[in-house]
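Excluded from the complex is one protein chain; the other protein chains are retained at their positions.
Chain nomenclature is as follows: A and B, assigned in order of appearance, with residue numbering initiated at 1 for each chain independently.
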Amino acid sequence: MNEQKTEDGQDTVVALDGHQLLPQLVAHLREHRDPLRDEWASRIREAHLLEAMTPQEMAAETTSVYDNYVEVLETGSVEALQHYARDLSERIIPRGVETHEVVGIVLLLRDVLARSLFEKYQRDFPLLNRVLDAYEPAANRIANTVAVSFVEERERVITQQQDAIRELSTPVLPVRERLLILPIIGVLDSERARQLTEQLLRGIRTHRAKVVVIDITGAPDVDETVANHLVQTVDASRLMGASVIITGLSPTIAQTLVTIGVDLSKMNTIGDLQGGLEEAERLLGYRVTRTEADDAS
Amino acid sequence: MSAGPALVSILRQGDTLVASIHTALDDSEMIRFQNDLVHQIGEHRARGVIIDVAALDVLDSFGSRTLRTIAEMARLRGATTVIVGIQPDVAYAMVQLGMGRMGAHTALDLEEGLAYLSSMRNRRRRAAP
Partner (left out) sequence: MGTRSAARRRDSRNLSWRRAVHFGAGRHVCRRPAPSSRATTGCSFGGPGRPAARMVTAVTSGAAAEKSSEPGGPDEDVAALIPMLRRIVGARVGQHPAAEDLVQETLARVLAAKDRIEPGMIEPYAITTVRNLVATMWRSDDREQRNRHRLHDPNEPHDIEDSVVATEEQSAITEALGRLTEREREVLLAHEVSGRDTRSLADEAGSTAGAVAAQLKRTRARLRVEYLLALEKVEPPTDRCRPVLLALSSADRRRQRELDAPRHLLECDLCARLSAPLLGRGPTREDEVHVPITSDPDIVAARQAARELAVRAGFSGTDLTLLATAVSEVARNIVKFATSGDVTIELLTQPQPGIRVVARDTGPGIPDVDRALEDGFSTAEGLGLGLPGARRLMDEFSIVSERGRGTTVSMTKWFDKKG
């Protein structure tokens, strides 16, 4: 497939001229590999790109990128190119590298190499034109492919992380006997709200909980759907014999609940988590007293 | 009731009736259960009623409403009803169905139900004199 690709379309131009020119060009880039790479690296530093990396990492990455780049110029293989781009992305995404940085460094490399070709062939203007005609489309294609691959890879990683977070993000915490805390952190969508409720209900049975504190301080927006879920969670917990205290209810969320017709007087709501825990302990019959030992520590 | 394994059982423990549903009941069996139980509440002058539904994998609108009715009739006869053993999935389905408010106290299991009734008794006793 890749062979076919390189034999038609845009690549034909490269291949035609490249018959004589590309090997020459590639040989030139290989020959001046070290100075060109250093030039590139210093341009990267000047542009404040890839600052998340240490100098050693930079040196290693720029070398490998440079070599790959030249190899792709030489073979013109799309597959190798994509492979290289995905590899690169996989390595640098965890370093916190942003899309603009990746595009930036690839364009810088393109320019550095173009300039070196210009210097080499400037005496023969027609030849220079042909060299650039061969080089530019190939270089642009590399830049393009790298950028696209990077974005795709980034999206994949993000989805993966979201899934992982989702699995981790509904902790039902047994604080003490018969008391559970369910801190809701982050955006609540319908699906997550549902998972949360199911997990809580199972938790109530496992821990034989009598009181549950749901803390929504960390939930930025609670829309109507989520508010409905919240009401359902309270009702379902009650059916299982557990009382629910909701803490961290912002005035906006309280407003939403009232708008959809929730009778807040029937819900046990308390301003902050601390107060909620105290109320929970009261319901469970605990009396919290401060001892001298606690004061001392 | 017909022969075969009992679908429900109603046991008396002091002034408390413990009614357990052992298997899925159809609507007429449910009604019969309601009548039996309400009858026995009157007969034994029960002060507390526990209905254990732990064996039910579905409590639909009819089932929920019947339990609600029993609780209401028990209240009219001076007894407190506690429904115990609603399974997590069943509880979730009930609120989805719109049957989230039972009109009766609910507890995790039989033990909790009995504990609740005895706390109610103590409170009454304290309030009485």
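Convention: contacts are C-beta pairs under 8 Å (C-beta built on N, C-alpha and C of every residue); 3 or more make two chains touch, one makes a residue touch a chain.
Since the model is a prediction, treat every value here as computed from it, not as a measurement.
J.: Please pick, from B:Val8, B:Leu37, B:Ile50 or B:Val90, the residue that touches the omitted chain in the full complex.
T.: That would be B:Val90, which touches the missing chain.
J.: Given that one chain is not shown, which residue among B:Gln13, B:Asn35 or B:Ser61 touches it?
T.: Considering the complete complex, B:Ser61 is the one touching the chain left out.
J.: Considering the whole complex rather than only what is displayed, give the residues of subunit B touching the chain that is not shown.
T.: With respect to the unshown chain, the touching residues of subunit B are 24-29, 57-62, 87-90, 92-94, 96-101.
Assume only the chains that are shown with their structure count from here on.
J.: With chain centres defined as C-alpha means, what is the inter-centre distance between subunit A and subunit B in Å?
T.: About 52 Å separates the centre of subunit A from that of subunit B.
J.: Sort out for me which residues of subunit B touch subunit A in the complex.
T.: It comes out as residues 84, 86-92, 94-96, 100-102, 106-109, 112.
J.: In the complex, go through subunit A and note every residue touching subunit B.
T.: Of all residues in subunit A, those touching subunit B are 197-198, 201-202, 204-205, 208, 210, 231-232, 235-242.
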